[in-house]
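Worksheet: the structure to be examined is printed underneath.
Of the protein chains in this complex, one is absent; all others appear in place.
Letters A, B and C mark the chains in the order given here, with residues in each chain numbered from 1 onward.
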């Protein structure tokens, strides 16, 4: 009955392995994305942006940054609630601040609320090279009730 | 000096041709997305969702719906301001309502404001088959000043 | 177990009476706001904007438009789920498009999703006088589980 605790129940490696096993068809497409770190109430996700993530002008596309934010929220829920959660994004709001070229972008996520049925998080996406803010997002994941053991 | 008019300056075909010419490297990835209609203050964008747009469970992924919304906003600016505009998304907020399987999803876009430097729009994404709302989004595009001729 | 139906269970008058009874201390502050209509999946809320709702320059303030949007979402839940619901706003995103002077502003709300634990809506705020869009918002209300009888 109590809220989920802000102690992680999976490591970054656990989450990466889970994503690869559960989403095999996404492996090629999502190979550039990974979970880099999990801490109480926080996680870091990473995009190793190559040519395929750029739009004309040589900057990382909006959909790729949205994907990073969405994976960030999913990693927050997964790492703190566990792999049985069939969570879905209900809302995501993203602000684009600065263009980024190819290279590593780190998404620093915070869990703002972890309730019984909702998880709210925000994420700040920064270039690894010079630590500039590229985009910022916040969003809500819906956490369905656990199926009671039978 | 006055605001952009809500009379389109490009047709749906014009916009599709422009996108293919300007973004050749995106052709494969964006082949499933197109502009289906342009009217004063409105446009319709389309995603022909196939297996590659699905996430486990067989539903169209959040990033694909975000991409449709972002293309919808871009089609609004392009069709009403013209191809010289180097517009960029500054904000996009998306709500996910219902899962959608493979098939056609139509994004009905409205221009809520077309000012000198900002365009605000919203989009409702519905399944073509049974007209159910899958997602709704609103966003802002920044329109840079036109370079003066000469 | 099934989703809430999109048939209203309260009329606009019911909702107005409920708000006055339950929130007596807000009567003075919220006298300018009311529910004007309830239909299946929709409702209309109204702000009769006077001097107290204006900011310098003589335009209706952002917080007053936010309040109208928030009341719109609450009227959607209340009218379609019933007065026992202890709903709370979890997210609200608002775009401001056009300045509005004193006068009536109508907020046209739609329920985009009414699930067991979440209601998603959007609202378009237009001047009654000349039907111009002033602001647009979308938001999510959390619906707590009903306390079981007995």
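We adopt the following convention: a residue touches a chain if its C-beta (ideal position, glycine included) is under 8 Å from a C-beta of that chain, and two chains touch if they have at least 3 such contacts.
Keep in mind that what you see is a predicted model, and the values were worked out from it rather than measured.
Here the missing chain is touched by one residue of A:89, A:127 or A:140, and it is A:140. On the side of subunit B, touch with the chain left out of the figure occurs at residues 90-91, 93, 117-118, 120, 140, 142. The set of subunit A residues touching the chain not shown comprises 93, 95, 97-98, 112-113, 120, 122, 133, 136, 138, 140.
For subunit C, the residues touching the chain absent from view are 22-23, 25-26, 29, 51-52, 55-56, 62-63, 66-67, 70, 88-96.
Methods note: only the chains that are shown with their structure count from here on.
Ranking all chains by how far their C-alpha centres lie from the centre of subunit C, first place goes to A.
Per-pair tallies of C-beta contacts place A-B first.
At the interface between subunit A and subunit B, two copies of one sequence, more than half of the residue numbers in use appear on both sides, so the contact is built from largely the same positions. Subunit A and subunit B have centres, each the mean of its CA atoms, that are 24 Å apart. For subunit B, the set of residues touching two or more other chains reads 93, 95.
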